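Below are the structure tokens for one structure; questions will follow.
One chain of protein is taken out of this complex; the other chains stay put.
On to chain A.
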Amino acid sequence: MVRGSIKLLKDAGSGLSKTLADILVCPLSKQPLRFCEQTNSLISDAIGVSFPIKDGIPSLVPTDGKTLEADETIKTEDSEESSDKHEADGIGSH
């Protein structure tokens, strides 16, 4: 049990398995998600929203999404970012 817990913590630190990140899509746009190691989150570049990963479990409930700040979206090449961003504002605010 103790060993199990330690392992769980380790997993939480390393984010989530590659297979999981690969199959998941944005719950709103249904576009691919990008794993961001720095923030330990999954980013939907299509709508400029990031979804947290808590204890190794990705949280992809639309209301858990946070609109990305402008500097975070610079990394992405998608030029439609800014126009979509404002409309995503509502989803993180519940």
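Throughout what follows, a residue touches a chain if its C-beta (ideal position, glycine included) is under 8 Å from a C-beta of that chain, and two chains touch if they have at least 3 such contacts; residues count from 1.
Everything that follows uses one rule, which is that contacts and distances are computed from a predicted model.
Engineer: Which one, "RNA polymerase II holoenzyme cyclin-like subunit", "Trafficking protein particle complex subunit", "CCAAT-binding factor domain-containing protein" or "2-methoxy-6-polyprenyl-1,4-benzoquinol methylase, mitochondrial", is the UniProt name for the chain you do not see?
Structural biologist: So, among "RNA polymerase II holoenzyme cyclin-like subunit", "Trafficking protein particle complex subunit", "CCAAT-binding factor domain-containing protein" or "2-methoxy-6-polyprenyl-1,4-benzoquinol methylase, mitochondrial", the name matching the hidden chain's UniProt entry is "2-methoxy-6-polyprenyl-1,4-benzoquinol methylase, mitochondrial".
Engineer: What is the set of chain A residues that contact the non-displayed chain in the whole complex?
Structural biologist: The list for chain A reads 1, 4-5, 7-8, 17, 19-20, 23-30, 33, 47, 54-62, 64, 84, 87-91, 94.
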